[in-house]
Every structure is written in C-alpha cells, then in structure tokens.
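Complex shown without one protein chain; remaining protein chains in place.
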Amino acid sequence: MAGPIMTRAEVESYLNEVFPQLSIDGPVYRVEAVGEQTARLHMTISNRHLRPGGTVSGPSLMGLADLAFYVALLGAIGPVALAVTTNLSFHFLRKPEPRDLVGDARLLKVGKRLAVGEVVIFNAGSSDPVCHATGTYAIPPRAVVG
Amino acid sequence: MAGPIMTRAEVESYLNEVFPQLSIDGPVYRVEAVGEQTARLHMTISNRHLRPGGTVSGPSLMGLADLAFYVALLGAIGPVALAVTTNLSFHFLRKPEPRDLVGDARLLKVGKRLAVGEVVIFNAGSSDPVCHATGTYAIPPRAVVG
Amino acid sequence: MAGPIMTRAEVESYLNEVFPQLSIDGPVYRVEAVGEQTARLHMTISNRHLRPGGTVSGPSLMGLADLAFYVALLGAIGPVALAVTTNLSFHFLRKPEPRDLVGDARLLKVGKRLAVGEVVIFNAGSSDPVCHATGTYAIPPRAVVG
Partner (left out) sequence: MAGPIMTRAEVESYLNEVFPQLSIDGPVYRVEAVGEQTARLHMTISNRHLRPGGTVSGPSLMGLADLAFYVALLGAIGPVALAVTTNLSFHFLRKPEPRDLVGDARLLKVGKRLAVGEVVIFNAGSSDPVCHATGTYAIPPRAVVG
C-alpha cells in the first residue's frame, strides 16, 4: 500500500487531455481526491442535468458514477485509456436535490484482467446516499510494459 | 392487447414538454415506434457523445436506455411523470461505432407497483447489440381512480 | 436509532418456523448478529456446496446473500413473510476457499415500499471479500397495522 499511481492533479490533466468532451459545456467534474483504490469526484449541476420535480437526471448520476470508477482505476493501475467498462449496475435510493453531487468510488478488487468496484453518490454536504453503483472493468493485457 | 396508451406522436410531444433538457443541444432522441409494451428510439450521435478510440461514451448508451425504457412505460401505462427508476443494470457488449444508435425497449412485466424491462442498443442499421440493459420502475399509487 | 425490531434469537426462531427447508440437511445458517439495519450470518459449508477446483458454488454464495439480506430486513421492519425480493445482483470477486462463509448485510435504504441493501461475503476469519451483492425488496402495503 503505497498510495495511488497517479496524483489528483495528474488524473485531472489526463482526463482533460483524453476526454475533452467531459467539459464541452464548461467544467462539470472536479477530482477531489485519489487514493490507492479510491476516488472522490465533485459534479457541478446545471440546468441540463435537471429533471421535472426539481431533481437531477438518472443519466447525470450514471455519468458521475462511471467517471468516479474510472478515476479510482487510474489511481490503482495508472493510465489505461483502453480499459473497458463491462457492466454497471445502479440502485437509485433517493431523489437527489437539484444541486451539486459527490461520488465516492472504492475498488473491491483489482485483478490482472478485471477490476470491480462500487460508487456511492451524495448531494454535496449530505450524508444520505442517492445512488449506489457497482461495476466491472476489463483490463487489457499489456502488450509491452505499460 | 389493444395497442399502446399513447401514440408515437403523443409520446414525442409529451417528452418535449416535460423533459426540455433532453434537447438542450438540439434534437438528440427521436421516438421511432411505441407498442403496447415496447418502444424504439433513435439517438443522433454528435461530438459530445464520443470517446477516445472513436466510440460512443457509456453515459450516452445509458441515457438512451433509460429513455427508451421510459417511453415503453408511457406506451404501457400512460403519462406517469412521477414514475421512478429504482435500478438499471448495463452490460456493455461491444464498442459501438461513432455513429447513430437505436434502442429497443421491451417490458417484461407491468405490475401495479413495479415494471421491469430490458433494452437492447445497436448502431443504426446493425444487428450486433452493443449494450444490454435491464431496469425496474416503481409506479406510484394512483391518487384518484385506480 | 433504537436497535433492531427483532433480536438475534427471535430471528433464528422465526426462520426455523417459516423456512424449515433451510435446514432440511441439518443446520446450515447461523444468525450471528442483527442490528438496526444490519445482519451477520454464518454458513457451514459441506460437500453439497462445493465445486470442482475446491471452491464453494455460486448458488451457495447467492443463497447466503439472499438470506443475510432478509435477516437485515427482519431487524429493520420485523416479520414480513410476504416481502418479495425484486432483484439481486452479484459480483464474484475471488474464488472462495472450500470452508465456512460469513455474510454481512447492510441496508442502504428502508422506504415505505422498497428496501435496498448490500451484502459482502467472506470466508470465515478472512477479510478478503469473495462476493458483493446488492438487492431490492418490495415491502407489501400493511393491510392492518403491522
């Protein structure tokens, strides 16, 4: 246990370079922390993420979970642009309030070929989870070193 | 078995009214068909939906599945703006090509309190599924009538 | 927060009465703890639970998770023989060793109509999870009080 392979700042600059579409409407996601097998992301909610009844859309929650999971993986195994999500499963627990969200990712297993993790999403400042997600990533065989 | 409760056109105008955020960047989703317990949606892919390696992002697939499922539910039980997705589960089968997608939703069960269904997503014109999703909706108790 | 509605002993005697099939081959499950929204179960592994390569079968893990979840629900809302599992989702993280298992259940949400929770399974005495499960229970409307 020696800390993450990429620092918070390295992860953020990597995301900006490799996934420019994430900030196509201005900055939405901010990496708050990266641990050895964990990550915390902050998502700024704007009008495009809202739904009737004053809540955040399901796809916004799912996008946050997907990215938080990926950042935890970057911290655990480094830049693996070709790692592939093989499944994601979401439980929507409570209606989020129409304001910023935080996603906490934690890897449950990092194997040679598969990584499995979970993400819990909260409204920023709240401790009631609004969404619980689990997922699996396939890790490509390293052709050369890595 | 008497056909859907809402026609294709009624569903489209309902979505435009209730979910204006869906077309905040111009029209993305087109309802192609609504059956009694089925729906087909077409999604126009643009730069914001792309990811490195020339593919469509996971959240784009998840948003399409979520909406296709909801449209099938509109056809089956009518406008239920307050129906709530309780879970969604995705298997990502193949890397989609960076072009338009079609989502085919089919309800497996429509009960009084829960509806369960599946969605299969293809690149338009292809028959190889790129994503398979299942999900559950909680149907609110009817205040009036029954 | 006032502790579980049923004690450990009450849960065990309830299970024996309502689910006699669980011990059709002798005692398999032992309730180790019941909290307000948590439960810990111990599963005695015997030959019938094994699989080639010296591991515990997937269905044994799934049965343990299902029951641990149900016991947590008993602790949270009391005897609800008619509560219905609506979905269960499992990630198999590591091959369990062919010996006893422990399942730790924790409810993430207990609503009026749905409860959602997660279960983590370990070999007894180990801290490496072998299986992670999430699930949803539908809680029937109370005909009379409750």
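By written order: A, B and C. Residues from 1 in each chain.
What we mean here is this: a residue touches a chain if its C-beta (ideal position, glycine included) is under 8 Å from a C-beta of that chain, and two chains touch if they have at least 3 such contacts.
As the structure is a prediction and not an experimental result, all values here were calculated from the model.
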On chain A, the omitted chain is touched by residues 86-87, 89, 113-114, 116, 136, 138
Residue list for chain B contacting the dropped chain reads 89, 91, 93-94, 108-109, 116, 118, 129, 132, 134, 136
Interface residues of chain C toward the undisplayed chain are 18-19, 21, 24, 47-53, 57-59, 62-63, 66, 81-82, 84-92, 95
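Assume only the chains that are shown with their structure count from here on.
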Working from the CA atoms, figure out how many degrees chain A turns to land on chain C, in steps of 5.
180
Averaging only over C-alpha atoms, locate the centres of chain A and chain B and give their separation in whole Å.
23
Report the inter-chain centroid distance for chain B and chain C in whole angstrom, where each centroid is the mean of the CA atoms.
34
Within chain B, the set of residues that touch 2 or more other chains is 86-87, 89
